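Down below is the structure, laid out as structure tokens.
The complex is shown incomplete by one protein chain, all other protein chains being positioned as in the whole.
Showing chain A:
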Amino acid sequence: MNHIMPGHIVPVRVYLAVFCALVVLTVLTVKVAYVDLGLLNTPLALGIASVKAMLVVLYFMHARYSPRLILLVVIVSAFTLILLFAFTLSDYLTRGQIVLPIQ
């Protein structure tokens, strides 16, 4: 009934496991950067960075143990960022590709 402790207490071993995963992923991202994967290098680097960011958000920032309202805000932050990128790049990446009949 009465909540003495506000907030969920994450065990220390979870923090340590997340830290180890972050270190391994950092080493991995450096290693793969020196391998020529053509167009895949950047998506892979961003993918690894996003896994690291998700680990930090879910465990270090307690999003996994937070109420749904906070999870919603986390998702909104990703969504607004995607909107920013989608609209900006849909303009710049398609310039000169469409030739209008009257110019």
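Here, a residue touches a chain if its C-beta (ideal position, glycine included) is under 8 Å from a C-beta of that chain, and two chains touch if they have at least 3 such contacts; residues count from 1.
The rule is simple: contacts and distances are computed from a predicted model.
Only one chain is not pictured, and the protein name UniProt records for it, out of "2-oxoglutarate ferredoxin oxidoreductase subunit beta", "ABC transporter permease subunit", "Cytochrome c oxidase polypeptide III" or "SUF system NifU family Fe-S cluster assembly protein", is "Cytochrome c oxidase polypeptide III". Of the residues in chain A, those that touch the hidden partner chain are 1-7, 9-10, 12, 15-16, 18-19, 22-23, 26, 29-30, 33-37, 41-42, 45-46, 48-49, 52-53, 56-57, 59-62, 66-67, 69-70, 73-74, 76-77, 80-81, 84-85, 88-89, 92-93.
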